[in-house]
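Not every chain is included here, but those present sit where they belong.
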Amino acid sequence: MKRIYMDNNATTAVRPEVLDAMLPFYREHFGNPSSIHWAGRETGAALEAAREKVAKLINCSPAEIVFTSCGSEGNNLAIKGAAEALRERGNHIITTAVEHPAVLSTCKYLEKHGYEVTYLPVDGDGMLDIVALEAAITEKTILVSAMWANNETGTLFPVDKIGAVARNHGICFHTDAVQAVGRVPVDVEAAKVDLLSISGHKIGAPKGVGALYVRKGIRLVPLIHGGHQERNRRGGTHNLPGIVGLGVACDLAGRDLPEVSQRLRRLRDRLEQGLLAAIPESQVNGHPSERLPNTLNVSFNYIEGEAVLLFLDMQGIAASSGSACMSDAFGQSHVIDAMGVDPMMANSAIRFGLGYDNTCEDVDRVLEILPAIVKKLRDMSPFYHERDAASVTA
Amino acid sequence: MYSEKVIDHFTNPRNVGEIENADGIGEKVSSSCGDRMKVFLKVEDDIIKDIKFQTYGCGAAIASSSMMSELVLGKTLQEALDLTNDQVADALGGLPAPKLHCSNLAADALHEAIKNYRAAKV
């Protein structure tokens, strides 16, 4: 059975060029880049070369890149670090109801420590209302954290407008761009971003590496105190192979982005239109146009998403229900929830995250298999039968 | 982290040693790291005819000492007094930021030696 992986918003395979570039750094060039001897010099140069590549992809200067271990660390460092550094100026943070758990639970944590957090709502497409953002700002607002692209629906926030509002009010602006970087053009200058989180394993780099963009002049209390690495912003010996991999992945992403995103968009649209046509009472969750080109979040009323995923899995197709985290899969998605989607519709939401390796055949196979799965589950569902009964009665 | 020039002067430092009956001896201890340099001068007609140094310090300190000695050998005392720490660092092809202070030792010790020479002559 051919395995089809369509969960690239959860994690991606490492790209071959990335792995090739990493390999020499495990056993040959393994020195600590902070060391003064040959073994350190070799890796020191590779570290800075990678930093330049990451910086180039998002249009910042290399000194503004802090390497981290993952997107979650970046979000924690950005939010806790800025909140603490700016504590004298205020204690109010604005974020949105649809952020990744790494942002939301960090904000919840800060609420226990004297911070006040506003969670902005989104509309039915998962879109943020920029007027609501303006209205939420108080004298005490020190930080806005709003994601670039939503991991569950792919909805793209108007980051440039958010950045302009924050800049006008002199408020620090963090964006979780873990799903956006490498998938859509990201420019920290154009968007007036101050802090931006990146995760390697979403863009063909390995797990265990990420980066945080920290605009020059933005003060940040470190999350991981330690040595002088990363200009005192992140202690710990550098993950050289990972960092080298992230550099190459950013390089490739920058080079391929226009072509790949167009290709994935076409595949995604084919999948979307095919499913909507074949399965009645299905709907797309997320913004019709302002959306990541690779992402499709779709609901099939009357059935449960997990059951759909299990059947897909048995046919070798890997998709997911929103957040990659299993424990979350059992509860309802806070994102779909915040969009005001009817609970039963929400419960059936599943997410396809297309990736570099997906083909048209992959899409067609899903189109071949999924309608039957939905039918089978609906046939089992009391809600489905009651609806039939209701419409018959009506 | 060090330029090739630094490595060259560190590996093969010029004018290491001591001058017996030196005309002027100068010394400088770094306030930031405790490293220390000592300069010995032989002067004729206001010209530095010979120069030797001893340095207790890091690679940058030793290379700076060596470079300094090369820069002022055969020069007039006034030219030697005009030598700045920055010129020593520049001549070495630059030093890493945390190592800039190390070049201070060289010019300062040299100037001290010239001062002592002049004081002794009076």
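Order as written gives the chain letters A and B; numbering starts at 1 within each chain.
Simple rule for what comes next: a contact is a pair of C-beta atoms (placed from the backbone, for glycine too) under 8 Å apart; a residue touches a chain by one contact, two chains touch by 3 or more.
Every value quoted in this text rests on a predicted model; they were computed, and no experiment measured them.
Per the structure file, chain copy numbers for the whole complex are A x2, B x1.
Rule of thumb we're sticking to: only the chains that are shown with their structure count from here on.
If each chain is reduced to the centroid of its CA atoms, subunit A and subunit B end up 57 Å from each other.
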